[in-house]
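A short write-up of the structure that comes next.
Shown here: the complex without one of its protein chains, the others still in place.
Per-chain numbering from 1; labels A, B, C, D and E assigned in written order.
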Amino acid sequence: MPLVPLPDLMLEPLVRNALLEDLGRAGDVTTGAMIATHLRWPGALVARQPGVVAGLDLARLAFRMMDPAITFDVEIPDGNFAKLGSTIARVHGPARGILSAERTALNYLCHLSGIATATHALVEAVKPHKARICCTRKTTPGLRMIEKYAVRAGGGANHRFGLDDAVLIKDNHISSAGSLHAAVRHAREAVGHLMKIELEVDTLAQVAEAVSLPIDAIMFDNMDPVTIKKAVDLVAGRFITEASGRISVDTVSAVAATGVDVISVGWITHSAPILDIGLDAAK
Amino acid sequence: MPLVPLPDLMLEPLVRNALLEDLGRAGDVTTGAMIATHLRWPGALVARQPGVVAGLDLARLAFRMMDPAITFDVEIPDGNFAKLGSTIARVHGPARGILSAERTALNYLCHLSGIATATHALVEAVKPHKARICCTRKTTPGLRMIEKYAVRAGGGANHRFGLDDAVLIKDNHISSAGSLHAAVRHAREAVGHLMKIELEVDTLAQVAEAVSLPIDAIMFDNMDPVTIKKAVDLVAGRFITEASGRISVDTVSAVAATGVDVISVGWITHSAPILDIGLDAAK
Amino acid sequence: MPLVPLPDLMLEPLVRNALLEDLGRAGDVTTGAMIATHLRWPGALVARQPGVVAGLDLARLAFRMMDPAITFDVEIPDGNFAKLGSTIARVHGPARGILSAERTALNYLCHLSGIATATHALVEAVKPHKARICCTRKTTPGLRMIEKYAVRAGGGANHRFGLDDAVLIKDNHISSAGSLHAAVRHAREAVGHLMKIELEVDTLAQVAEAVSLPIDAIMFDNMDPVTIKKAVDLVAGRFITEASGRISVDTVSAVAATGVDVISVGWITHSAPILDIGLDAAK
Amino acid sequence: MPLVPLPDLMLEPLVRNALLEDLGRAGDVTTGAMIATHLRWPGALVARQPGVVAGLDLARLAFRMMDPAITFDVEIPDGNFAKLGSTIARVHGPARGILSAERTALNYLCHLSGIATATHALVEAVKPHKARICCTRKTTPGLRMIEKYAVRAGGGANHRFGLDDAVLIKDNHISSAGSLHAAVRHAREAVGHLMKIELEVDTLAQVAEAVSLPIDAIMFDNMDPVTIKKAVDLVAGRFITEASGRISVDTVSAVAATGVDVISVGWITHSAPILDIGLDAAK
Amino acid sequence: MPLVPLPDLMLEPLVRNALLEDLGRAGDVTTGAMIATHLRWPGALVARQPGVVAGLDLARLAFRMMDPAITFDVEIPDGNFAKLGSTIARVHGPARGILSAERTALNYLCHLSGIATATHALVEAVKPHKARICCTRKTTPGLRMIEKYAVRAGGGANHRFGLDDAVLIKDNHISSAGSLHAAVRHAREAVGHLMKIELEVDTLAQVAEAVSLPIDAIMFDNMDPVTIKKAVDLVAGRFITEASGRISVDTVSAVAATGVDVISVGWITHSAPILDIGLDAAK
Partner (left out) sequence: MPLVPLPDLMLEPLVRNALLEDLGRAGDVTTGAMIATHLRWPGALVARQPGVVAGLDLARLAFRMMDPAITFDVEIPDGNFAKLGSTIARVHGPARGILSAERTALNYLCHLSGIATATHALVEAVKPHKARICCTRKTTPGLRMIEKYAVRAGGGANHRFGLDDAVLIKDNHISSAGSLHAAVRHAREAVGHLMKIELEVDTLAQVAEAVSLPIDAIMFDNMDPVTIKKAVDLVAGRFITEASGRISVDTVSAVAATGVDVISVGWITHSAPILDIGLDAAK
């Protein structure tokens, strides 16, 4: 599964907003006061922790939108693992622009690489099994597009991108509809032929009821691995199975061993620590 | 230090953007298909972990901008500690709107409460000492304004808000200016009388050189507590002292014991896990 | 399938933009010069042609955003048929605001009702059959969200909302991938478990090849009804079948008679004439 | 009357918005999964129907904003007639970008060329006469600027661009002002010396009353050609005469034969079908 | 000529932008730290200089958008003369919001009232004559809409609002077209029947040449009153005459005495000093 970059067109508004947030109303006063206009620098983005890289296009845009004269050369592309101390990318150009854009570039790169690295740890942990690691809608407001991209960079897959691109029927919907059956029927009538319907269930009894329904996927919410195994067996390949709920690097392998197709994890987007990457003067 | 809310005017563009990101091009298809228009619900935002609350104005706006008929009543205001299981706020109104706004409201509230809670842990840890806990510019791109607010909610203080509201002289600036002295002189000439100048130093030799310079603050970067103590003594109250660099909840007390005025910590904004808060059907 | 409204939050930016486009840099100079401030009017939006209504929320917002004192009462809601001369909605309030917003309100309402009416004609034409009428991505740039809504109002269903919410494999993709099989395999690896994959084919030979592939839907492009019938039989219910290509009100019934599941039609969004609706002084 | 292009600066925000509407939150997943990064293509925009071209600048921007490496060479410029099967423009460059921008480029080009073609049909139909064909404010919300441009491309002229750039006195204004005379006097007092005043009338009696008023133009609303002829004669060249109201390609010649100066037609912007233009692999 | 207000819809984006510019990333820190939440104040906007008021809608929106609980009551509406010390409007409500919005409200009000007052001085100075005072396109970038409104508030009239709503043929255009005659012919062909054409001339010879051309207005650029008088006589009422170029309050009366219809003055928008208005605690 090769990683597909997002077009610059989708990233530029985000980067512009972030740069302007940092430049405020007077720009980089420190750099303006002290760094000569003509000064040019080579710099290197260096991994201060090992991990999977994500966000280089945003970093590149941060430097280039600050000053188009800055060049940006990638050594370890998004989706690849950077060892401790390795150079991820090189920048070269006017020192003023490099310094002024540095923090914004790193804030994106460290945040997204943190998500990719957390995802990757889960992907590695389930490797003997077929289960794919998947994110949720628990993302940082305004950054969903790039955080879901970082999950892909880490080897994970994406769940719904929003409330509008798939149906996910939860307990509140079921109780309002009156029954699993009625809820699924309402959904099927409401959506077009290219939208999937997933049903979230809490109990094996619900799984047993669900197996005859025209759904595309079923989510087992907060079940232990033993129960998930029974649920997977009940479904018997009729539709895609997903396990969800407080799954960590330590417990994910046991979940994957149940044979479930997808394991969705919220913390890879909402609570992954950054990957520490810094800008060093290049040798 | 009472916590001052940000005006809705500053928050509305953020919340609108986040809601639209989730609604996409078709809105909440699941809720539309299954939840009756007339259905009204009471709901409660409940702490699933103990911690300090921050972001209730954003949560309120998420619900109210989705449907002005939703009421939102705060029980534990921003800046206060919520015990496990306690109700932080109550929502009441059209079920469709509550369900469609739920994820956006929680994404803001959990993220900012996570930052406030992390800040609060550090603030508590340094309590016998005078040191204030302070954030950095290592924030999530586009969210600096509200992340800095969350730091205040957790009892911390704010560092620079951007490149433009204070001078922070780092090694690159010094080397370009030629000397500490020249760098500070350039800064003093460049900025108005309401902008402060802080100098970042790595060694005690630099501290000794700095004590005679017209600066407002000095940052000791990546020094151990013993060295920080010596640096604080050298400065002898001439200007504000700040310690920075990889300081954790475990080590912060030793740093504070040096007598330093400010301890700045990047991870409270870039790597704090969320505080888990959920929306329950209210009793 | 009840029609689900889009939240005002999603519509307001569109309506604001359209009103400002019309107000320009000096506002409504004619109304300002001649209509007294205190004058209040009742008005009625009246169908000058029979058809299906769509876009009343946009019309309401146009009047209300121009002047919050204007009331707007719907008599024939979106998705319902308005007979010639029937009153669709009533406005009442300051005459200045009603006149200044009139054109924008009508431009939305007539355009979307035109799409709903065209869709409805096709839906009626296929009624004895199971086929659903579906739109395409051939929409007016910037208006896709509301044009797809108008299709739903007319009783139709929606195809993809964009390039990002489903895979649609066309001839160019197949030739680049090397084979139908390779193309589908690449797609399956690339997307998450909630994204569907549809394959567009031109010949029965391709259909025969496709039946063993793990796809969710197949589109028969520009086939005549006899060929579509054979294709539907070949697929034999393995996945959803869709017919596409220059299908008119006159020919749609024959296509539906083939047993195809979905009939997609571009002209309902890109070439439907408006439904003529006017604002009359109310009696 | 040479056709004057709109500066890219005016078009870029529209094209950006349309591209992002299509790219959604994940970009073009099909193309990303199947089209090799290095693949380059020549393509041709080909007229699948004969008609007048309009919108090439928007099509060019769609491709170039998606990928600046795409070249775009025009063969039949805006305002010219494309015969069936003729190549309107050629694109060359990265296949991914061409495919991702294709639909947006065509949606603009087909829509605007449809307007230009409809306008052109009317212009041709009135050719022996002096009457100019003119559009109205019945445009697609948000697209007025480019739809009015398309009317110019088709050989037509533009009416008001908004409520602010000319006075158009209608029945409601007259009744509020009390008389034709009072309405015109109010208008004359209200506006600057570079804004024109047009009066809309329904009857010959009104025309007779209007001839002595200081107006710049008069619109005969929904009059038959015989009545229009009388009205034109009454005006006797004192100011510009305009005929309006349900004028089709079949009836326009008779209207023009009355000697009226301007014939305004709403349907060329609100109900013209697209001109079918497709993107073919170039030979 | 009653002054017509601009709808709030047109003003809100400007006011939001200005408030956010002042609130920055932390809001009003002084007020937040010192003013109690519950404190309510009455305040009065008081004229510290005599002059014509303009901009009260913007001031009202500044207070109301900061806090909807603030009431705003106008005593001296836009377009009226405020004597020294008179109360123009009263505000009442939460002190925090009043203080935070004060500067933005006053910046708009003082700037626009300054323009209205300058315009009014010219209008008074030409009173025995028929000449109208008119602004130019020399406005503050981004504020043209409201500065042209302020000119109207001061009793003046508006020239073109932009490059697009009237033709103004200057020396460069004439030299490119080849002759006055050719320039006017090109213009007449290019524009619709509701757009006026004005010709700018420098010499009486040009005026003599212009009198036979189909233009709507003529501008005498930088002519002295004696020459203007001759030019006006040459035109003899064929079209509107305008004088322009470095006309002050002292010289405007002599220009008006020539019988010219319009006198356009750039400095009323680009160089008028503010009218000093302050916010006092109300008695």
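As a convention for this text, a contact is a pair of C-beta atoms (placed from the backbone, for glycine too) under 8 Å apart; a residue touches a chain by one contact, two chains touch by 3 or more.
Owing to the predicted nature of the structure, the values given are computational and were not obtained by experimental measurement.
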Checking the contacts here: which visible chains does the omitted one touch? A, B, C, D, E
Touching the absent chain in the whole complex: find that residue among E:31, E:86, E:227 or E:251. E:31
In the whole complex, of B:25, B:64, B:132 or B:270, the residue touching the missing chain would be B:132
Touching the absent chain when the full complex is considered, from D:63, D:108 or D:161: D:161
Candidates E:169, E:201, E:223 or E:243 - the one touching the absent chain: E:169
Note that chain B touches the chain not displayed via residues 1, 4, 132, 134, 157-161, 164-166, 189-196, 198, 216-217, 240, 242, 261-262
Mind pulling the chain E residues that touch the left-out chain? 14-15, 17-18, 21-36, 39, 95, 99-100, 103-104, 106-108, 110-111, 114, 137-145, 161-170, 172-173, 176-177, 183, 186-187, 189-191, 195, 267, 270-271, 273-274, 281
Where the unshown chain meets chain C, residue by residue: 21, 24-25
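Following the convention adopted for this analysis, only the chains that are shown with their structure count from here on.
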Central chain (by mean CA position): C
Using mean Cα positions as chain centres, tell me which chain lies farthest from chain A. E
In whole angstrom, the CA-centroid distance of chain B from chain D equals 52
Measure off the straight-line distance from the CA centroid of chain A to the CA centroid of chain B, and report it in whole Å. 23
Residue ranges of chain B touching at least 2 other chains are 21, 23-27, 29, 32-33, 100, 144-145, 161-162
